[in-house]
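Removed: one protein chain of the complex. Kept in place: all other protein chains.
Each chain carries a letter (A, B and C) given by its place in the written order, and its residues are counted from 1.
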Amino acid sequence: MCDPTDVQSALAEKRFKLTRVGVTGVKKPIEVRRPWGTRTLNATLDIYVDLPSDQRGSHMSRNVEVSGEIVDKTVREPVEGLEDLAARMCDLLLERHGYASYSEVDIRADYFLEKESPKKTTSLENYQIRARAEGNRNEKTRNYIGVTVVGMTTCPCAMEGVRDALKKEHPEIGKKLDEIPVITHNQRNKTTVMMEVPSQENLEVNDLIEIIEDSLSSATHEILKREDEAEIVKTAHENPKFVEDVVRDVLSALLKEYEHFPDSTQVEVKSESEESIHKHNALAERVTTFGELRE
Amino acid sequence: MCDPTDVQSALAEKRFKLTRVGVTGVKKPIEVRRPWGTRTLNATLDIYVDLPSDQRGSHMSRNVEVSGEIVDKTVREPVEGLEDLAARMCDLLLERHGYASYSEVDIRADYFLEKESPKKTTSLENYQIRARAEGNRNEKTRNYIGVTVVGMTTCPCAMEGVRDALKKEHPEIGKKLDEIPVITHNQRNKTTVMMEVPSQENLEVNDLIEIIEDSLSSATHEILKREDEAEIVKTAHENPKFVEDVVRDVLSALLKEYEHFPDSTQVEVKSESEESIHKHNALAERVTTFGELRE
Amino acid sequence: MCDPTDVQSALAEKRFKLTRVGVTGVKKPIEVRRPWGTRTLNATLDIYVDLPSDQRGSHMSRNVEVSGEIVDKTVREPVEGLEDLAARMCDLLLERHGYASYSEVDIRADYFLEKESPKKTTSLENYQIRARAEGNRNEKTRNYIGVTVVGMTTCPCAMEGVRDALKKEHPEIGKKLDEIPVITHNQRNKTTVMMEVPSQENLEVNDLIEIIEDSLSSATHEILKREDEAEIVKTAHENPKFVEDVVRDVLSALLKEYEHFPDSTQVEVKSESEESIHKHNALAERVTTFGELRE
Partner (left out) sequence: MCDPTDVQSALAEKRFKLTRVGVTGVKKPIEVRRPWGTRTLNATLDIYVDLPSDQRGSHMSRNVEVSGEIVDKTVREPVEGLEDLAARMCDLLLERHGYASYSEVDIRADYFLEKESPKKTTSLENYQIRARAEGNRNEKTRNYIGVTVVGMTTCPCAMEGVRDALKKEHPEIGKKLDEIPVITHNQRNKTTVMMEVPSQENLEVNDLIEIIEDSLSSATHEILKREDEAEIVKTAHENPKFVEDVVRDVLSALLKEYEHFPDSTQVEVKSESEESIHKHNALAERVTTFGELRE
């Protein structure tokens, strides 16, 4: 036994509540029912609750149990989407952790969608989807769904620089160079949308994928015939895009597609190009709400 | 030429300002002068400014030029710390990007410090340091410095569970089991502090390292003699720690060490244990200000 | 047109055959039929053929087409195992690339297996499986199957060092310390087996997982009740293992389990411990054949 005053100060010193306590990197297969059939997603989950200042530790095994119970149910009754799953987990976490006032679940998984190339070659394309839910006691749980799309951007700035140079070097072609797409650097681009799903609303991740691919210089495909390659290269050069353009085009498409969503709807859009002429990447990002975008 | 109304709406649609636009993953060697001599850090930098709604693109080459100018100067006149460097870059970024109202620089690097084991074996230990600065036009630039320390945690909960079991199995030893450290699971732990450095104040990253290592069950070392190993194992088991304990002990030590820092000082502490009995990790985190911690 | 002799020498210079040419990081969902039901694996594939010295480029789109055809078939008729799939792909690759004499396919995927904790708590545990096939024209295709298991090792050396120290400090307990497991450092361990499957033979990856988990100080589990934790900690400390021990125990179990396999059977066993008392890892490895092991 130690001197009470010491105990007090000791307690006082350490009496800090914690923002997030839980488990990270939990791997689970999840059955998701999509309009076109049931899919197994191999997901990675982070599962947290907060911890009040007067409790030493959180019962983390409950976090894994909650994921087990909810996820294993999906084998019998597949969920509509990962965001539902995350939300259900957040609610059950607050039920199991009586002392917690906040719960949070983050789920990431590879996702596949059948796509058609310009020349109608179909292939199964890979995307990374992400779902997130934040539970607050006596409040509605907030849901977020997101996706990362790998595509292609072509640089508008270098294109014009080259066009000027070519005109000087090839006066015999001259103005005709304004009629054809001109060489520039292009590269692999990763664009991510993470967006709140207002309660009572639905959001189909395939629509987010479509919005992003329409905002890039071009979508990419696993299988391409020779004519497909030429077609995609031309399309990409007819739509030169800065990462700034990609983010703005996505934002504008989201506002249109989800115009009925409230001003409070949170949205993040990030586009990163693995510059082919540099060793570093170029990035543009907007973190905002629908309200701010509508101003 | 296209229909003016279209142009207007088109412009309207895309008239979004961007939160962050810039380059990521720029690699640079940086000369830093420490009290005990000059060190070369191999750093990775992310460099951003914001972009107003009426400008299509940011001039990203300026970001790399700024890092080149400021960093190359360090060869002639080494900086005191990475946070100074980040701050100088933020100021120069706002100067070069006349249209920007915000600038941000994030620097990460491996860092080495000579440490002594319990039995006085010295070795050069590795840490990851991080500096961050946020510049706002007509405001003071905010500086942050942080470090990630790899150490060891031993689980208090499993230890007591085992102690009870051993007492039942070995009544002949019985109460004596309260006098010796008992087996439990222990593991590699990564604890990170990221903290604001108020203007006019100084913060030595080596002090943060010391605070974190004192808050773990034990620090770890690259070179250990046999007696060192036994010593460290015993120390670690005499200080069993949950990740929750680690975060709270760090917070409490920071409040003491920097008690003269203002309430506005921002601080993040995160501790993650790569649980040896699970395939997933355990994490605890607090994101707060000195003011909230002092309540 | 250039001087023939130049052309010859130029050709001579570049007339190099290539060992491997193909695509890496192709992502595919694969349906695998296991005794206990069909599973969807989210796989990552590398697909290569060699290239003769007189041909400039390989038709890489065929590699992706081959994976598409073979893998998509699995939706209708799931394969028995990834090694069958890899072998089928190798054969089809040689068919499609008439100029190739060698083909190679490497597949990696997350894998899940239901396991029971000591106290009969069941959870779905995660493993990484890997399959590999090497095709040679006019030769039998060689198949390999492998798995990485995350488990726990406890250090025998530190344990004895501590035991000696404790005996000195606690003479009143003295010899009784030989009867109980003594504290040491333990940590997360990753052990990998990659093994050839001789033609006409079968190899069940679940058996490899069992062999590895039996060779570790203890297997790990996602969900553990308090009594489970104590039980696992005790088991792990009753089986202290160096990475060297783990590799040798796995090798010896493989020789027993597959004693009918020919001497030519290739096998690699690697065990890496994320040392809790060091910032670096400890690794032991054996790359050999059954013949060498039987000497």
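Methods note: a contact is a pair of C-beta atoms (placed from the backbone, for glycine too) under 8 Å apart; a residue touches a chain by one contact, two chains touch by 3 or more.
The shown structure was predicted, so the numbers you read here are calculated from the model rather than taken from an experiment.
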{"item": "Residue touching the undisplayed chain, where the options are C:Val32, C:Leu51, C:Ala87 or C:Leu216", "value": "C:Leu51"}
{"item": "Sole residue of C:Tyr127, C:Phe242 or C:Tyr258 that reaches the chain not shown, by the stated touch rule", "value": "C:Phe242"}
{"item": "Selected residue (touches chain absent from view) among A:Asp84, A:Glu134 or A:Glu275", "value": "A:Glu275"}
{"item": "Sites on chain A contacted by the missing partner chain, in the whole complex", "value": "125-126, 150, 152, 155, 157-158, 161-162, 164-166, 170, 172-173, 176, 179-188, 218, 220-222, 224, 226-227, 229-234, 236-237, 274-280"}
{"item": "Residue numbers in chain B that touch the chain omitted from display", "value": "26-29, 39-42, 61, 64-65, 68, 72, 109-110, 112, 123-124, 126, 222-225"}
{"item": "Residues from chain C at the interface with the omitted partner, ascending", "value": "13-14, 16-27, 46, 48, 51, 56-58, 60, 64, 157, 242-245, 247-249, 251-252, 255, 272, 278-288, 293"}
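Here is the rule we go by: only the chains that are shown with their structure count from here on.
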{"item": "Where chain A and chain C are represented by their mean Cα positions, the distance between them in whole Å", "value": "31"}
{"item": "Distance from the mean Cα position of chain C to that of chain B, given in whole angstrom", "value": "34"}
{"item": "Mean-CA-position distance for chain B and chain A (Å)", "value": "25"}
{"item": "Multi-chain contact residues (two or more partners), chain B", "value": "157, 278-280"}
